[in-house]
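Below is one structure, written out as structure tokens; the observations come after it.
Every protein chain but one is kept in place in this view of the complex.
Moving on to subunit A:
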Amino acid sequence: MRIFDLLKMSWGQIIRRKIVTLLCMIGLSVGCAAIIMAISISTSAQDYSQQQLNNEYKMDEITIQPNSIGGSGQQASQNGKGFDRGALTMQKLDVIKRLAHVKAVFPTLRLGNVEMIGTDGRISNVEVIGTDLSALPEFGFRFAQGGASTVLGAVVANYGATFGMIDAQVMKNLFEKLEKEPYNDELFLEYDQLNKEPADLFQKQVNFRTGNAATGTSPSTYKVSTPLRISGQLKVKSGSSEEYAIYEKTIYVSMDTARMLQSQLGLGQSGSLVKFDSVTVRVDDKKYVPQVEEQVKKLFLTTQSNLYQEEMIKQKFDQYRKIALGIGTFILMLASLSIFVAMTMSTHQRRRQIGVMKILGANLWQIRQLFMTEAAVLGLMGGATGLLVSTLILWGANNAIAKGLLTIGPQSIEIPPLALLAGVIFALITGVVSGIYPAISASRTNALEVIKNG
């Protein structure tokens, strides 16, 4: 039989039995719409979560650290003598910089904590980190004022470092009071207020100081650096809270300045200027993260990326999607029951007609084809209606999200073409599968019997 004839005859039956067709289509379209919406919502939510992950966890970054296992030992690492296979050296940094897909590197050399003294004598405690200052913008550091400078002694203050410059005497008095009254909330509040006091350090001169003040018989052990200049002040890092950023006080210095501070103040471990504490690497696309990690590991270094977070999110959403698809499939199964019942009824009502067709020469397969096509057309119509229904519902949901009436995370729900296809295919398959038994049953009709007995 020609497809055209099958479709024409099926269509004729479908439009003749309007109520049955309507009932079948309601079930199918609800099931199909449920599947399309399940896929669309979970895909949009997953995309949204990944976007959030990218913002918070920097999915395209790898943190590299020295490998202490299997190296020549902690001792060698600390005293800088002998061969330390797992050390994160300048040479390895150069190799890492040249790896394919590596966009930028941010070495970190922790020099330790120092007192930062302003020209007005006010002091705060900061951590000093040696790095490549030019790489700061590549890693999400945004300058509020100024920028990185290659001049020896030019340093960059992070957001927190520009707060809490306190007069030494005031601080000393406050600590003495706190020693006497450790549970005095007002003193703590005062201390907190002082810490939140902003200081304009931009282009100002500061000195770093280590050691202890003179006490009783012990002389002062202070070491003070040569003057340094704050060439740039950073904003709060994206994703961080301003409230907490105040307490994180860091000064970034160039490797040359770090070397200078080491000789002046004895900061960091001996030999540590050629061994970094960590290096953060940014690759040009997150898909290359595993490849770059593999290469870095060959340098006997340990790596850590945030891809596992993505995998966790993916697994979570896959689970949600499976549940939603399960619900959609369940609805479609119910819908398939309606088609099954409708087609079986139709088979019974049309027994005489089937008998005539058999007498006129229709074979078993042709009779089955007729009923299967009818079920498939019903499925397709249900699928198309489901597609329309889901599009309308999601359009309404997107409008509600845009107007702030609905908050579900993503700013909009996109319908992936795959979801549309999946919904319609599911509906079609449901139609065809539920039409199989009625089709077989129809083809087994005893033509003579039904003509004789009606």
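To be clear about the criterion, a residue touches a chain if its C-beta (ideal position, glycine included) is under 8 Å from a C-beta of that chain, and two chains touch if they have at least 3 such contacts; residues count from 1.
Keep this in mind: contacts and distances are computed from a predicted model.
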Record-based protein name (UniProt) of the chain missing from this complex, from "ABC transporter ATP-binding protein", "Hydrogenase", "Fused response regulator/phosphatase" or "NADH-quinone oxidoreductase subunit J": "ABC transporter ATP-binding protein"
From A:Lys92, A:Arg110, A:Arg282 or A:Lys358, residue that would touch the chain that is not displayed: A:Lys358
Footprint left on subunit A by the chain that the document does not show: 1-2, 4-5, 9, 12-13, 16, 352-353, 356-366, 447-448, 451
